[in-house]
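Note that this complex is displayed minus one protein chain, with the remaining chains in position.
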Amino acid sequence: MSESMRNFLIFLLILAVVIGGGVLLNSLFSVPFFLGVTFVAFGLITLGGAVAVVTTRNLFRATIWLMVSLFGIAGLFVLLEAPFLAAVQVLVYIGAIAILFTFAVMLTRSLTQLKDRYNRPYATLAASVLLFAFLTWVIWQVWGNWTPSGDIMLATISDTTDLGVALVDKEGLVLPFELASLLLTAAMIGAIVIARDVDEDEKEKRG
Amino acid sequence: MIDTIVNFFAGVFAGDKSLMLWSIPLWPLLSFAAISGLTLILWLVRQITGTPENMIPASDHRYADHNHPGDYGDMPVPYQPYWFRITAMVIGVVSILITLYFAWTLVFGALDEFGAGTFGLADSAAAHGEEVAEDEHAETEAGHGEEAGHAAEPCAPCIYGNEVTWLALGNADDSANGFVEGEDSSHEIGVFLDPLNATLLFMVPLAILCIFLYSVGYMWHDARQAKFFALISLFSAGMLTLVVADNLMMLFVGWEVMGLCSYSLIGFWYEKKSAYNAAIKAFTVTRVADVVMLLGIVYLWSLAGTLNFRDILYNPEVLQAIGSTPAIFLGGWGFSAAGLIGTFLVIGTIGKSAQFPLHVWLPDAMEGPTPVSAMIHAAAMVSAGIYAIIRMYPLFVGMSNPHASTPTFSEPLMLMAIVGAFTALFAATMGVAQRDVKAVLAYSTISQLGFMMAALGVGAYVAATFHLITHAFFKALLFMASGSVIHAMEHGDHHVHEHGHGHDVPDEHGAHGHAEHFDPQDMFNMGGLMNKIPVTFWTFLAGGLSLAGFPLLTAGFWSKDEILAESWYGFNSHGSFLHLFVFVMLAIAAFLTAFYTMRQISLTFLGKPRTEQAEHATLGGQYSIVSIFMQLPLLILTPFALFAGFVGVPADFEILWIPIGRLFASIGGFFHHFVIYALPFMENGGYEVFHVDAPPYNPVPVGTSIIVGLLGLGIGYLMYGRKPLEAGQPDPLIKILGEPIYTTLQKRYYMDDLYNLILVRPSQAIARFVIAVLDKGIIDSILHGIAYVFTVTGDFIKVMNAWLIDGVGDGIPKGIFAFGGFMRRTQNGRIQAYLLIVLAAVLIIGIIFAISAGAVLAS
Amino acid sequence: MDCVGLCAFVQSLGVADPAIARLIGLIIGGVLVSGVPLLTVIFLILVERKVAARIQDRIGPNRAGPFGLLQTVADLLKLLAKEDITPAAADRVLYNAAPLVSFASVVLIWAVIPFMYADVAPGAFMGVDLDIGVLYFVAVASLGTLAIMTAGWASNNKYALLGAFRVVALLVSYEIPLVFALLVPVMFAGSMSLVDITNAQSHMWFIFMAPVAALMFFISSQAETGRAPFDLIEAESELVAGFNIEYSGMKFGMFFAAEFLHVFTNAVLFAILYMGGFLGVLYQQLPILGFVWLGIKASIIYFISLWLRNTVPRLRIDQVMNFNWFFLVPVSIVNVLLTALILKLAQVAGLAPTVFAESSLLGMLPVTLMLLVKDVLMIIYVMTRVAQEGRSARQAEQRMETDLLASAAGD
Partner (left out) sequence: MIPLWLYLLVSAALFSIGTFGVLARRNGVAVLMGVELMLNAVNINLIAFWRYMSPTEVNGVAFAAFVIVIAAAEAAVGLAIIISVYRSRHSVVPEEADMLKG
C-alpha cells in the first residue's frame, strides 16, 4: 500500500475518532455536536503532538510537533472562552519560543539526531503511566460527578479589558506584572550573557 | 570635669585664697607632668617617624668628665635636642616662679590679716582671730563650709583652708574613735595656711626657685635636663604638698614623694656606682624610719578617727584623751598613746632629717648633682622632718610641760633632746676632719638639724622654726657656692687635660678613693680661688659666717643664740639638767661648727692655688650662661642668709649694755609671736604652755654664743688662714689630734663599716641563704615537683588524646567519609535521575494523602 | 446561540436547524474570506509587474489578453502544469507542509478584516470580529515565519537554510516595532477589535494623529513581507533564491502568492489601522462603497510599497539589524510612551474625548494637534541625531582611511 494511501487511511481514522468522540460527548453529556467535535479534535491534536514531541527522534520535527500541540492547546483555550490567552499562546509559543527552539536545534545541529533517544525509558515510562493513573484516579474521585452551577455558565465572562485593567490596578495584579517584566529582563540579560560566544568578546578585546 | 578644672584655675587667678593654696603644690606637679608628657611625645614621635635613637655621651659637655669622675663621661644616653631640654628648663623655672608668686601673695596676705593680732597677746589675738575667721568665712565661697566648724573652735590666727573628701570610709562607731564627736571617719584631704607653714611658704619656694635657677647653669651641659627638671619639679611638688597639707596623711604623701625623688635624684648619674649605691642607701635608711612613722600615723588614726591637724591639735578633749590613754605597746613603761605616737614620728624624723643612728645616708647623698644636695639639705627634705614635728608639737608634748616650773618631758621630747644634742656634736666632730668640700657641708647640716631637734626637745620650738628658716637659707647658699667651686675646679681640670700635662700633677692624696683620678671636690686641691671666682667667694663667705654664727650680723647667730638662750633659760630658772645637757653640747657643737667653717673657707679660697686645676679654675667666662645662672642664685640668697635673722631679735636684747634689740623693735620678736599663733592656746588643758614669750635677756647664753662663734672662727683662721697650706702639705689637724683620731673622724667613726658589718653583710648572708635554701631548695623544688606532676599528667593526657580523642575525632570524619562515598553514588549529577526520584517521592506522598483524604471522605 | 449574518441568510434560504445553518454559513464565509484574497492575488501580480515595468521604463506584460490581463492566469496554469518535485534529501512532510502554512498564515489574517459596513452585530461585513483582532493578526503573521523556517530547513539546502536564518532573524526582530506601532491605534480606539478601530477613526484618521507610528508600521510591515529594501530572504545575488530555492511548481507558486498577498494584506491593515478602513463617503447608505474606499486606500499603500521595492537598493543584513535595534525599536518605544502620556493628559484635561467614535471633528482637533506637534518634534530630534551620528561615523571612517594611507606610505 502506498504511502499516500496510508496517510489517507490515517486521516480517515482520525476523522472517525473525532466524529465518534463528538457523537459520544453529545450522547453522554449532551455536549453540542460541533463543540464536542472541536474539543475532541483539539484534544487529539494536543495529545498526539505531545506524544510525537517526546517520541520523535528528529529534534526539528519534535519542535514542529511541539507547535502543533501548543496550537491544539490554544484551540482548547478558545473553547474555554479565553481568546486572549489563545492568541498569546500562539504568539508567544509559536512565534517566539518555537523559533527559539528551532534556533537551538539548528545551533546544535550536529547532535540533532542522537543514536538512542532515551535513557532508562522503561522506569520513566512506568513512572509516567503511574502518575497518569494516579492523576486520573484523583480527578475521577474528586471531579468525577461534579457539575458547574448554571449561573456561572451563563455569567458574563471577564474579557481582555478586565484583564488589562487588573494588570495595572493598584489593588490588582500590578506588582506581579512588574515582577514578571523584571523577570523577563533578567532572563533576557542572563540568556545573552550565558549564550554569548567566548571568542566574541575576545574579538572585541582585540578591537 | 573640664569645667571643674577651668573653674579651679579661674578661681586661682581671681584670687580665691583657698584655691591658691590648693594650686601651690600643683604648679610643680604640672611642670613634672608637662615635661614627662613632652618626653613621652618626643619618644613616640621618634618611634613613629622611625628616627634612629642616636645615643650621645650622657654629658655632651665639652670635656669628658663633668661633675663626676671617669667611667661616666662616655656613657651613651638617648639624644634629646637642645630646644627640648631648654623647653624643659623653662617649664620648670616658670612653674616655680608661679608657685613663688602665689605663695608669697598668700604669705603677705596672711601677714596683713594676722598682723595686728600677732603682736598682741593671746586673748586679744584670739578675739581678732575670731573676727577674721568670720569675714574670711564670709569671703570664701560656700564650697568649704567646714571653715565655719573650724572657726567655731578656739582657733589661733585664722586659717585659709579647704577640704575635699578623699576617701569615704563611712561612719566609724564612736566607741573606737570617740574623741571627735560628729566627725565621720571619711578621710578628707585639704590645705590650710597658718603662721607656721606661712613661714615655710615664705622660705621653701624661694629656695627652690634659687635651686632651679642654679640647676639651669649647673646642668647646662648635661644631656638629661628633661629628666632632671621633671624629677626636681616632682620633688618640689612633694615638699609643697607637705607644707600646705592640713592632715598627717597628705603630709606623709608628700614625705614619701620626696623620698622617691631623693632616691632617683641622688642616683641621677646612675652610671656611677657610688651614685646608685648612695641612692639605695638613702632610700633604704629613710624607709626604715618611714615605716615606723607610718605606724605612728596609723595608731593616731585608730585613736582619733581623723588625721586633720586642727581636729586633733585644736581639740583639747582629743589631746587630753590621747595624752592620757596608755599606749597599746610599751604602755607598761608609762608610755602614753601620745608618747608612743610621738616616738614613732620622731623616729621617722630621725630618718628623714638624718639624726644620729640614721644619719649615714646624708653624707653620701652629695653623690647626686649639687642642686639636689641643696634641695635635700636646705629646702626640702631634711626641713620636712623638723616641720612635721613642729606641726604635731602639741601631740609630742602630750600632758607634759617642758616650760613648767618643774619641767616634765614626755618620751619623744626626751628622745629628741638627747638624740639632737648628741647628733649636733657628733656630726660636728666628723665635719672637722672632712676634706671633701661638700662633705663638710653635709655634716654641718646634720649637726644643725641636731640643733633643731634638741631645741624641740627642750620645748623651744619657736627657736627651732627660726633656725630651720635661717639654716635653709644659708645652707642652700653654701651648697650652691660649693657647687660652683667644684664646677670651677672641673673647668680647670679640663683645661689641664686639654693642655696635655694634666696627669703629671702628683695626686698624693690618693687616700680619697680613686688615686689615679683628680678629685675636683677635694679641698686640698683648691686654694686661692678667692681671685678666680670672687662672687662665689663673697657669697660663700656670707653663708659660712652665717653658719658659724658670726655675732650680731648673721642670721645663724640669732637663731642659734635663741636656741641656746631657751635651753639656758630652762636650766637657769627651773634647774632642769636636760636643758643644761643640751646647752653644753650645742655650745661645743657651735664652736666646732665655726672652726670647720673657717677651715673650709680658708682651704678653699685663701692662699695660693695648690694645683694647676685650681690655677685655671673658672666658671667659664664672666658672662657665660653657666656663670650667670650659677651666681645669680647666690646673690639672691646672700641677703637672706645675712639679714633674715633680724626678724627674731628679742626686743630686750642688749650686749655690753648697748640695747641692740631696740634697733629692731619694729620687727624684733615678730617671728616669735607670729609662729606661736600657729599653735593652740586654750586656757584650759594646759596648752598655754606654748605661748610662753621669748626668754628674758640673759648674758650667759649670749656671751657663750658670741664667744664660741668668734673663738672657732679665730682658731680656724690661725690654723689654716694665716699661713695657707702649700701644695702637698698635710692637714695640720693631724698633728693636733693625732693620726688615729683624725682618721676615725675622717672615716665617720667607721659607722658605715659598722653598719656594713652588722646589717648589710648579715642581710646579704641571709639573702644568700634564702636564695640557696628557701628559693632554690624549697620553692623551686616545689615548683619542679608541680611541673613534674603536670608533665606526667600531660603525658598521660597525650596518650589519652592519641587513643581516645583522636580515635573519636578521626573516626567521625572517617565514618562521614565512608557514608559520603556511599551517598556519592546517588549524587551522580544527572538531573533526570534526581527528577525521577522526585517524581517517585511525589507519587508516594500523593498516594498517601489521597488515601487519607479518601478515608476522610469515606467517613 | 444567536444566528446572524450568513447564518440568518442561510436560514432565510430555508435551512431549519440553526446548527446546520451555522455550519453552512461558516463554510460559505470561509470560502468567501479566503477566496477574496486568492482572487486578488491574481490581479496583484499583474499590477506589480506592470508598475515595475513602468518604473523601469518598459511596457511589461502585454501579450496575453487585452493589456496582458491574462498573463497571471497563464503563469498560474504553467505552475499548475509543472511537475511536483520533492528533493530526495528533503524532509517530505515538512517540505510539503511549509507552503501551505505560509499561504495559510496570510489568508488567516483576512478572517478579521472588516470589508464594509453592516448594520448587524459586529457592525461590519467580516469573517469574525475578534476583540483581540490585532493580536490575532500578529500571532498569525508569526506563523509565516515558522513556515519559512520549516521550508528552509526541510529542503535540506544550505542556501535555503541561510535564507531561513536570515528571514527568521529579520522577522523576529521587526515584529517588535510592528507591535509597538500597532499599540498606538489600539490605544486610541481602546480596543483591539479592528471594527472598533475603524469606527474610532470616523472623525479623524489616526495617520494624522500618529504619523510616526504609521511610518513605523509601514516600514516594519515592509520588512515583515521581506520586500525591498529588506528582501534578504531571496537575495538572488547572494543565496540563489533564498529559502524557496528547492521549490518549484505550485509550491513555489504558493510562496509567491503568499508574499504578494502578504504585501497587500499589510496595505489593507495599514488602511484599516491608520486610514479609517472602509470609512468614506456614503459608506453606511451604500455599504459596497466602503469596500471600494478600503480598496482605494489599500491600493495607494500597495503602490507606495511597490514604488519602494523598485527604487531602493538592498541593504546588508547587519545594516538591517542595526536599523531595527538602534533606530526603530527605541523610537517606537519612546513614541508609544509619549503618545500614551499626551493622550492621558489630554483626556484628563478634557481636551480629548474618551471615546473617539462618539466625538466630533472639533472635539478631535486639539488632541490631534498636540500629537502632531509631538510627532513633528520627535522627527526633527531623531533626524538631527541621525545626522550627527552619520557625520561622526563618516569622519571616523575617513580618519581610518587616512591612517591606513599614512601607514601604507610609511611602509
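A, B and C are the chain letters, set down in written order, and residue numbers restart from 1 in every chain.
Just so it is clear, contacts are C-beta pairs under 8 Å (C-beta built on N, C-alpha and C of every residue); 3 or more make two chains touch, one makes a residue touch a chain.
Fair warning: this is a prediction, and the values are worked out from it, not measured in the lab.
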Displayed chains contacting the withheld chain
A, B
On chain B, residues whose C-beta touches the chain left out of the figure:
828-832, 835-836, 839
List the residues of chain A that touch the chain left out of this view.
25, 29, 31, 35-36, 39, 43, 46-47, 50-51, 53-54, 59, 62-63, 66, 69-70, 73, 76-77, 79-82, 84-85, 88-89, 92-93, 96-97, 100-101, 103-105, 107-108, 110-111, 114, 116-121, 124-125, 127-129, 131-132, 135-136, 139-140, 143-144, 146-148, 152-153, 155-158, 162-163, 166-167, 172-173, 176, 180, 183-184, 186-188, 190-192, 194-195, 197-198
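Going forward, only the chains that are shown with their structure count from here on.
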So how far apart, in whole Å, are chain B and chain C when each is placed at the average of its C-alpha atoms?
114
As a quick test, compute the distance in whole Å between the mean CA positions of chain A and chain C.
28
Interface with chain A, chain C side, in the complex: residues 19, 22-23, 91, 93-94, 130-132, 135-136, 138-140, 142-143, 145-146, 149-150, 153, 161, 165, 168, 172, 175, 192
For the complex, which residues does chain B have touching chain A?
832, 836, 839-840, 843, 846-847, 850, 854, 857
Okay, in this complex, where on chain A does chain C touch?
32-34, 58, 60-61, 64, 67, 83-84, 87-88, 90-91, 94-96, 98-99, 102-103, 106, 159-160
